[in-house]
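Every protein chain of the complex appears in place save one, which is left out.
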Amino acid sequence: MRSVAVPATRVEVVETEGKARRAGRRAGGSIAVWWWAVPAVVLTIGIQYLSVAAGSVYAFTNYRGFGKATFVGFDNFVKIFHSPATTRALWNTLLLAACFVIFTNVIGMALALALNRLLKLRYFLRVLIFLPVVLSPLAVAYVWKFIFQPNGPLNGMLRTVGLGDWATAWLGNPATAFSTIAVVVVWQNIGLAMVIYLAGLANVSPELEEAGAVDGAGPAARLFRIVLPLLRPTIVIASTLTLIQGLRVFDQVQALTAGGPYGATETLSTLVYKETFVNGKFGYGSALSLLLTVLIIAAALLQNAALRSRGD
Amino acid sequence: MKKRTHRRGRRPAATAAMLLISAAALAGCQSASSSDGPVTVRFAVETGFGKTSPYAQIIDGFNKSNTQNIKVELTEIPTDSYFQTVRTMFQAGNAPDVVWGSPGTGAANALGVFAQAGQLVDLSKEQWASASVPDSAHDLYYVDGKLIGVPVDVAPIPQVVNATAYKSLHLDFAKTYDQLLQQCAAVRKAGRTSLLGLAGSQPTNTGLMGLELAASRVYAKDPDWNQKRASGQVTFAGSQEWRDTLQAVVDLHKQGCFQGGAEGGTPETVTPEFTKGKILGIFAPASIATDLGSLAPTSQISVAVFPGTTERDTFLFASPSNALSINASSKHVDAAKALLEYWMQPQQLDKFAALSGNVSLTSVLHGRPVSKKYAGLATYLTDPARNAPLPSLFWPNPDIYNKLGVGIQGLLTGQAEVDKVLQDMDAAWQS
Partner (left out) sequence: MHRYTKRTLILEILTVIVALALMIPFFFLVNLAFKGDTDAFLSPAVAPPKPPTLSAFADAWAGTPTGNIPLGLLNSVIVTAGSLVVLIALGSLAAFTITRIPGRLSSALYVLFLVGIILPFLLGLVPLYVVMRQLGLVGTLPGMIILYSGLLMPLSVFLYTGFTRSLPREYEEAAQVDGSSSLQTFVRIIFPLLRPATGTVAILAGLIIWNDFFTALIFLIGSRNATLPVVIYGFVGQNVSAWNVIFAGIILSMIPVLLLYLFAQRKFIQGFAGGIKS
């Protein structure tokens, strides 16, 4: 499941406590009653916590889906780090997330800067660029799969313009499969990054830039000295969000290559799926899944540190 | 290539099937409420390929003819997720009463996995069941002395060929592997795409090709190779026969026998070229020949055995790989048995084979002549020394076959070496 909004973890916690305390002092009772929170808490604990806790136990067993599960301690984790296939998937996951963060943010920010003010068609273009975000990754992946076929339109176009040498089996060639998937994932999320940056830019007053222009700063200087520093909180939020999303990409990889050719595009998500649900190694798959979670939590903490060090 | 195809011009049939299934489902709902009403047997099979499922037609016949008020309700589950869905159902105690799958433990939809967990009814006491299992498939159908299911047909795995294209190039089907290599160049020279089409992005298709090459190189020479591997006398990496097999893949690739970009090929890219006659042959179960034929009304789509290193050691895989088993925790075991007993009657088996496009079990069991479209394979099908079930079905887990398919991808793209692929297969055997 793809979660779009991922919170700015640590900061939020601090804020709640602070505000709650302040609020407690300021006003006496609220109309809120304790039991109002109970149904949501019960649903969350029941559906998320209990099931994940039960599932996590598998990570320390050799459960194969049936019969007895024997406790094997950390064997699965030892296996993970001794298996070349898994370490490769781990590496691919990090690489894909890194590419995803860089390209989504750079392109999204560039488009946000371009479409922030002035352009006559800016509202229309924003709507257009945001469109892929709302569509099903699975459905869109089928369209891309068609485009990247060995005898598909991309190769057709290359041949027409005399670049026939570049034509290749985009998803079957280990040299191109990974970047091809990255293109699709970035494409689908550029609009999201753009919208986050547009929201951030709304807080940058034109007067500040104006003042910079009066001081004789060129467009590049204004961007780097005035706009980007003001956008810092937005950059942190957008990059963390995309990092976490990049670490869990599943639908597109599964639909485009299912991890092939020869593991060239295997990521932790596809490997978890394969080991758990195709090969029936529930123990091993659960261990992989735990590893992926640790990665994601580490990413969330990293953002946390970045936010705190900026002190805003 | 997966034995699916598209469904041009069969939309009314598909709609009818849909109505039929919903009607069956509705009937099932009604029956559940009354205790002395008809018994509903749930039956799961992977998705048919657009046309009305052959399974639906036998079930329909049974529903109409049985006198015990049994209603069988068919559920079709998409191929790619069939096994994981059924396994999740078994884990949750929710599995259908009758389950389709492959016998043994080596296929992606292996019923042996359920049998090992004691989830399937033992049919060894039923004469109609034990009499239906061909000798060559004994080890696939018996787990710890228990009969885990019954086969419904025999699926030959030859190459599916565009005979019209062969004729127009004045070529005969190659009788030996060397002849085949020579034809590769001839086909290219004649301006066609390639002699063979490969859906290289699908490990199921590359793996199937690997097995077809292993037929004469490994299994014709040593029919007991799998048993020796199981007892540890041989390994994949340690056997010259398997090295030759994978080397043959590399040679086919080098000689330009596959279409360009074969490593990224998909059924969607290969099928149109094949039906147009630009590709002359594909690796696929024989049953899809009929489906592909309907896509290519101007071409004659036929089947031919894949040539061995010599004419004498050419060998055909033909497996009773479509099996039906009964869920051990089913509440309607007797009703489910009644269905399978009905199915094992010769006239039902013949009818089913005609619908599924495979060879009837009666030809293999009782030596009845094979249907005309398999005339080219008849010599192999009727000689027990020249055919055997697909060897991968006997392997202990599906990951070995997957490693073969993925490994061949790696050979085509240059990511892997022959020895590395065979080592991966050995490693998968142990895990």
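For reference, chains read A and B in written order, and residue numbers begin at 1 within each chain.
The working rule: a contact is a pair of C-beta atoms (placed from the backbone, for glycine too) under 8 Å apart; a residue touches a chain by one contact, two chains touch by 3 or more.
On a predicted model such as this, the values are computed, not experimentally measured, just so you know.
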{"item": "Partner chains on view for the chain not depicted", "value": "A, B"}
{"item": "Omitted-chain contact residue, chosen from B:268, B:313, B:350 or B:426", "value": "B:268"}
{"item": "Selected residue (touches chain absent from view) among A:192, A:227, A:253 or A:278", "value": "A:192"}
{"item": "For subunit A, the residues touching the chain missing from this view", "value": "1-7, 9, 12-13, 15-17, 19-21, 23-24, 26-27, 30-34, 36-37, 39-41, 43-56, 58-59, 65, 111, 114-115, 117-121, 125-140, 142-144, 146-147, 152-153, 156-157, 187, 190, 192, 195-196, 198-199, 206, 209-210, 213, 237-238, 241, 244, 250-251, 272-273, 276, 282, 286, 289-290, 292-293, 296-297, 300"}
{"item": "Contacts of subunit B with the absent chain, listed as residue ranges", "value": "2, 4-8, 11, 14-15, 17-18, 21-22, 25, 44, 47-50, 53, 75-81, 84-85, 88, 91-94, 267-268, 271-272"}
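Keep this in mind: only the chains that are shown with their structure count from here on.
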{"item": "Where subunit A and subunit B are represented by their mean Cα positions, the distance between them in whole Å", "value": "39"}
{"item": "Partner subunit A, residues of subunit B touching it in the complex", "value": "83-84, 87, 90-91, 108, 113-114, 116-119, 200-201, 203, 259-266, 268-269, 273, 397-399, 406-407, 409-410, 412-416"}
{"item": "Sites on subunit A touched by subunit B in the complex", "value": "65-67, 145-146, 149-152, 168-174, 257, 260-264, 277-280"}
